[in-house]
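Worksheet: one structure, shown below.
Omission of a single protein chain aside, the complex is shown with its protein chains in their original locations.
Then we have chain A:
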Amino acid sequence: MEIEQTSVSVATSDTNSTSEYLDAEGESEEIHSSENETFYPEEADRGDNEAEQQQHSIILELRDELGTRPQGVTPEPADSNKELAASVESLALSSSTSAKTEDSQSVHQMHLDDDQHDYQHDSVWRGQKKHIFILSEAGKPIYSLHGNEDKLVTLFGVIQALVSFVQLGQDAITSIHAGGIKFAFMQRNSLILVAATRTNMSVQQMQLQLSDVYNQILSTLTYSHMNKIFEKRKNFDLRRLLSGSERLIFNLLANDSSNARVSNNIFTFLTNSIRVFPLTTAVRSQIVSAIQSNCSKIKNLVFAVLIAQNKLIALVRMKKYSIHPADLRLIFNLIECSESFKTSENWTPICLPKFDMNGYLHAHVSYLSDDCQACLLLLSVDRDAFFTLSEAKAKITEKLRKNNCLKAIDDELKQPFNAKLYQQVLGVPELRHFLYKPKNTAQLLCPMLRHPYKAITEFERLEAIYCSLLHRIHNNWRPLKLIYEVKEQEVVLAWATGTYELYAVFEPVVDKATVIKYVDKLIKWIEKEYDVYFIRNHATF
């Protein structure tokens, strides 16, 4: 495989950033980054890249790709801001479809220019970094992340008008970019979902989040039920059926800095993955076999999922079925925001839309024991299986107590952070944070957030860095394979190989050679410890 390498070095007067990019397609690439206004792409050498799949030559490989950089400079027009699906024309439409007559004083309007209007508007509401709106096709409000949706009905009307107007031309609106705010639109079934953000999140990433929210709604109602309702009554007020589940939607959406939350959760959704609870292979396989031996004879049991701290400990599945990360995130979300599960055994219907969007699985949900706060879900299609599953759970717990697995889980839980992983990061003090995701599985490894990213403003920047890196690596039109950027406050690296993706953030003082050395060290360590932090195959009953 021959790869043409193009690196772009940035020359700007106001920042001292340096960036290099490698286009996965091997075509020369015009990249823009928000801080960089002008840059000069250069032709670089062509390198034989067979080492791609081979892990042992990481250093060589990185050096090849980053190392030599010829200095031929070709000026490029400053304006290469090719935003994704920027449908800016749509903006003109907002003024035509929602035009107001002079006297009307609609409470909320989709005015993008903050300074120019006078009605007293809640500045807190307007200043939110992120908004999510969900409405029915009829334009009736269903959910708003911030504010009482009842008070926003005129805004919902405008959204419906915008969407319908574009629909009329046999088209679909995907995004609006205006006034430093991005609006992403998504239409699913009878719902319209809209995200608005001032953050670095790309339209694609916002849509990912919207589809997570949509899945959350399906998880409560099922697709067929919702469809039936809207078929019968287009004017149906869906809030009536969703009341009580708003907390689930909120928790799903409020997992990032826009809600002042400093947590790794946001990265699992950005990478469409889940995290794995670190355990030695011996312990994990004992857990799996305890589940298998007590569940294999139970008919209609589809999944057994054991989780703790928003991480997957073990998953046992019915033959031929696998679980999608989006479904698993719904399960994590449910557990994370249901304190009541801790006190009793529970029997709850849950639809996992990627598994079957038209029906409920019935979940037996309970924590293993008081001294081991791991949560076990046994998901069956049989709505009368409670007692069978309850019995199985008791036996599983008993077995895990006997073979000390409860203790092993609890020990791990009691550590304020994953000690080994943290040591590894400490061993490379300049490595501040990283995301590692193998290509063939939707599992993500990332260390605990630590200084400086414990502070919300710093975390915001980290989030923005990852959003931008992920966006450029996963850009459908021009995916990149390697990004190395020297920013003002950190050095960042993104690297997509045939087997994994790595995003790493370093202290701003490290040089390229050191970064290469550390990345090599990190990758080798992860490979060595792979089975602790990842699950290669999920067992079947």
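In this section, contacts are C-beta pairs under 8 Å (C-beta built on N, C-alpha and C of every residue); 3 or more make two chains touch, one makes a residue touch a chain; residues count from 1.
Methods note: contacts and distances are computed from a predicted model.
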Given "Exosome component 7", "Phosphatidylinositol N-acetylglucosaminyltransferase GPI3 subunit", "CG5915-PA" or "Actin-related protein 4", the protein name in the UniProt record of the chain not shown would be "CG5915-PA"
Contact partner of the left-out chain, one of A:139, A:278 or A:447: A:139
For the chain left out of this view, which of A:134, A:357 or A:435 touches it? A:357
Mind pulling the chain A residues that touch the left-out chain? 96-107, 136-141, 150-151, 153-154, 156-158, 160-161, 164-165, 167-168, 222, 224-225, 228-229, 232-237, 239-241, 243-244, 272-274, 300, 302, 312, 315, 318, 320-325, 328, 351, 354-361, 381-383, 441-443, 535, 538
